[in-house]
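Down below is the structure, laid out as structure tokens.
Removed from the display is one protein chain of the complex; every other protein chain stays in position.
So, chain A:
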Amino acid sequence: MSFRRGGGGGSRGFQSNLPFGLSYSDVGSYKNQEIPTIPLPVNNPITNYEKDISLSYINFQETMKNGPFHTGDVQPESELERLQHDDGIERYSDRYLNKNKNINKSCASINEHPFQLELFPQELYPVMGIKNKNKILALSKLKSKDDIFFNNEEAANIAGLTMLEKLKELAEDEDELNNNNNNNGNGNNPKINGQDDIEEDDEDDDFDEDDDENDDYNGEKYFDNGEDDDYGDEDDGDEPAF
């Protein structure tokens, strides 16, 4: 087949050197007319079966990235990049970092994997850690598939709420709690103001202690509405209150 005169290739055959009686304008002129627009297929929503496959794939990929066969980057990191994550300063948050290669500590590199030597050429033996005798195969436990992603339902419900709305919700929760406590107090124990106050103070103190211990992110502790102020309740009697 010769396309030299026939338009210089199949793709250009219709654009130039068309057969007698035809012209490019014939093809182009119908662009906006009756040629039906093709509705392109749209991806259907994910089925459960497809979701299982995807989650298995993601799990497997994570295992390989954290496994002994991961080879890393070609370029060694520059000094600046190394200092970004390993500058020699110990930090509190270091223990929470997910260092890829150190998860499977018993088999972090190919030196420690128990290979079948007869399957490899001899020239690769030096890097296979033949001298290490006690090699353990570090199997990976299959994570439950839903562990990969955080709870999306919860996220869907709460996503979009601003911090202000969250604080409002917290405040409403507290009010409900207080109301419940008051109702319980009326039903069961006779109220003595002082004791109530002391009890409330104790509860508040406990609440404050809990805040101090675990919750660094509770913005409320910085915003004290004065409910905990006991100064007004103290009956010194002698000095006027200011």
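As a working rule, a contact is a pair of C-beta atoms (placed from the backbone, for glycine too) under 8 Å apart; a residue touches a chain by one contact, two chains touch by 3 or more; residues count from 1.
Criterion: contacts and distances are computed from a predicted model.
Q: Which one, "Vacuolar-sorting protein SNF8", "DNA-directed RNA polymerase III subunit RPC3", "Eukaryotic translation initiation factor 6" or "Prolactin receptor", is the UniProt name for the chain you do not see?
A: The missing chain's protein name, per its UniProt entry, is "DNA-directed RNA polymerase III subunit RPC3".
Q: Identify the residues of chain A touching the omitted chain, counting contacts across the whole complex.
A: On the chain A side, contact with the omitted chain comes from 1-3, 5-7, 10-11, 13-14, 17-20, 22, 26-27, 30, 34-36, 38, 40-41, 43, 46, 49-61, 63-65, 67-76, 78, 80-81, 93, 95-98, 110, 113-116, 118-124, 126-128, 137, 139-142, 149-152, 154-155, 158-163, 217.
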